[in-house]
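One chain of protein is taken out of this complex; the other chains stay put.
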Amino acid sequence: MTALATDLVLSTRGIRKEFGGLVAVSDIDFDIPRHSIVSLIGPNGAGKTTFFNMITGLYKPTAGRIELNGKEITGAKPHQVVRAGIGRTFQNIRLFGNMTAVENVLVGLHHTLKGHWWEAIYRPRSLLREEDRALERARELLALMNLLPRQDDYARNLPYGDQRRLEIARALATDCKLLLLDEPTAGMNPNETLELTEFVRSVRDRLGVTILLIEHDMKVVMGISERVTVLDHGEKIAEGTPAEVRANPRVIEAYLGRGAAGHG
Amino acid sequence: MTAISSTAGGPTARFRGMLADRDGQLRIVLVLIVATIVYGAFYNDLRQGALRPLFEALPMPSVNVLIVMFYYAILALGLNIVVGFAGLLDLGYVAFYVFGAYTTAFLASPLHGISIPWWFVVIAAVGVAALAGVLLGAPTLRLRGDYLAIVTLGFGEIMPVLARNLDNIDLSAFGGPKDFNLTGGNIGVNPIDAPVLPIPGPWGDELVFSNRNPVAALYLILALMLLVFAICVRLRDSRLGRAWMAIREDETAAASMGIDTVSTKLLAFGLGASFSGFTGAFFGAYSTAIFPESFNFAVSISILIMIILGGMGSLRGVVLGAFVIRYVNDALLPYLGGFVDEPVRAVGAALPEIPILKDRIEAFTLTSYNYLLYGVILAVMMIKRPEGLLPVAARKAELHGEGVATEATFGTSGEVAQAATDFEAAEGHLATPESRPDGTDGTDGTDRGDRA
Partner (left out) sequence: MNVAAWLARNSRLLIVLIAIAAVLALFGTSVPIWGGCTAALDRCADVVAIGVFQGMIVALVALGYTLVYGILQLINFANGSVFMLGSVAALLGVEIFGLTSDSPAASVILAFAVILPVTMAITAGLNAGIERVAYRPLRRAPTLATLISAIGMDFILQNVGQIIIGPSPVSLPSLLPNDVILAEPVVIKVSHLFVTGITLPLLLGLMWFVRTTRQGKAMRATAQDREAAGLMGIDVNRTISLTFLLAGALAGGAGVIVALYNGSAWWQYGFSYGLLAFTAAVFGGIGNLLGAAVGGIFLGILISLNAFYVDPRWQEVVVFGILVLVLIFRPTGLFAEKQSERA
């Protein structure tokens, strides 16, 4: 068990969420090996985002246990989860629109900085040095995302694709070990999608993070993931390599058989 | 990873706000300082001497009006931390002002026979107000914005009631007097010791900063206001300032970036309250008397109006807003009233007998219409120019932008908004049966866990 646990960034055991009797997510066991890219798929309403929100602390699970790097984080508050090492993006992009790109990334760095608020008033050298380092780090991350030229643009004025990448930069700034991407290609055309897919892989390779994707688009999922987990009606119906999942009759029935057929 | 260090060490981003201040604002600040000093020093000479016609023809503010303008600017800067930076609507800001003023009254007046120098009292006042802010904020900052507004309003309303009523507390059960007078009741506390520096000069043996020597008080409050302004600039440009802004923009996203939203909001509340307490301490000592009536709901709202008029979050803006509102209230309206009141009353006297209305017109006083003006400013600004007169650049774009969601202030593009709606229609519905009636989606669930 311990040997296995060290290989896992995240593991959940029997986590469950009910909303006033409605079971949104039902007793899910889920493991993410380190440095992998894992996808969570399922039709609309399958409970993917609820699952995400439990991992990130927005929802408290009704039952079950979540471990990050072998430490329990069940029921931790969102900021505690981030401090424990999980960064995330949002399906419907939630940047701080009236802050510049670099300020957005600086917010991501927030918990890695130690300066006290009263120091901000008299600005000791240590604080200035820390801020300089933070700024440098923020620019590095922006450069990684090809966003450096737009560092002083307000996030709300960035093109859609840039906003997606800025959100990833902001999440990476939290110094996360596990990066959760919630439908990163939503609203993108095939070219942008392809670009982003490549990009996600390179982020994993270069920064050594582990990535969990929620995706709708089967092409993206099959192309990039090493493992795929399929949810339907809040239950895990399949798990395995993309090829295995693709061949699973329950998946075909639940996922491809319904609405997604139109998606191609 | 390549470091882009050619510009990285530079101060551009860190001091972006500060630099903007240097370019435009520092000059304004200098002009303000010099103008205030000159005006204060020569006010009496000017009024009675060379500029006498000017003072008679125009609504020039007296030194006392300037003092009021300055300390309201501090109040507005303090409330701006709560409303403008952190995005929390506080309608009971006057409560902390009460704490500051009454702490001063307790520690530096014959009421309880304590007479500590103001320079120490002010520290206590700030501390007490900050503590009150934290104590009120701790249980309430989890509430939704409009509920928080009501709770703070209630708190602001209770404080003067306590000040009015706590004048005959029966402490006999605890071995104390039967009618202990804590607050002075309706008649308030009078006198209160003024701030004094033992410096002899043309003003006498010691320098008194009160309405007996308004010029000195003016300089003191100018210095205090500049200090508060500088603190606000530095807080805004700090890590804490970014966290506040992030919370204002999108609380859930801020929490998901590792910001402890509750303690960050609490800090905004506490700091805002401490500025209010600070001003309360000055107000009590400067006017050397306080009354419960000085701290009603209208004071809280008038400070809010200053912020909205000037531009929420904009430091220059809120100072301007405070100046404008207090100037209009204390100098312009009385001045205009001098022209308008008599003719209107004459018309009223000439009117035939109309029940009630005739009496009212006969007793017309323009200055009593200031709340009407406040109300109009609030509504018109919200509808026509929500970003204020001197807005923060980003805010202006935002508030005129399209597709601003109900609670998030971040307007996404139509496409994204549509995608979000579609998605949450599917998944968010599971989250809402017992929760918010405002239709915000299930992802905004930071506080639900605690409540459930």
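Order of writing sets the labels: A and B. Residues in every chain begin at 1.
In this section, contacts are C-beta pairs under 8 Å (C-beta built on N, C-alpha and C of every residue); 3 or more make two chains touch, one makes a residue touch a chain.
Note that the coordinates shown come from a computational prediction; the quantities given were computed from them, not determined experimentally.
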For the chain not depicted, the shown chains it touches: B
Candidates B:Leu32, B:Leu224, B:Ile301 or B:Ile325 - the one touching the absent chain: B:Ile301
Touching residue (missing chain; options B:Val31, B:Leu135 or B:Ala379): B:Ala379
Contact partner of the left-out chain, one of B:Leu30, B:Leu54, B:Leu135 or B:Val161: B:Val161
For subunit B, residues in touch with the removed chain: 87, 89, 91, 139-140, 143-147, 149-151, 153-155, 157-158, 161-162, 164-165, 168-170, 173, 178-179, 297, 301, 304, 308, 355-357, 359-360, 363, 368-369, 371-372, 374-380, 382-383, 386, 399, 403-404, 406-407, 409, 434, 437-439, 451
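Heads up, the rule we're going with is that only the chains that are shown with their structure count from here on.
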Distance from subunit B to subunit A - Cα centre to Cα centre, in angstrom: 40
For the subunit A and subunit B complex, residues of the former touching the latter: 19-20, 22, 24, 44-45, 47-50, 53, 56-60, 75, 77-79, 82-83, 88, 90-100, 102-103, 106-108, 110-111, 113, 115, 117, 120-121, 123, 128, 131-132, 134-136, 138-140, 143-144, 148, 151-152, 154, 156-157, 160, 170-171, 173-174, 183, 186-187, 206
Complex interface listing, subunit B residues touching subunit A: 1-5, 7-9, 12-14, 16, 231, 234-235, 237-243, 245-246, 249-250, 252-261, 267, 392, 394-395, 397-398, 401, 408-413, 415-417, 419-420, 423-424, 426-427, 430-434, 442-443, 445-446, 448-449, 452
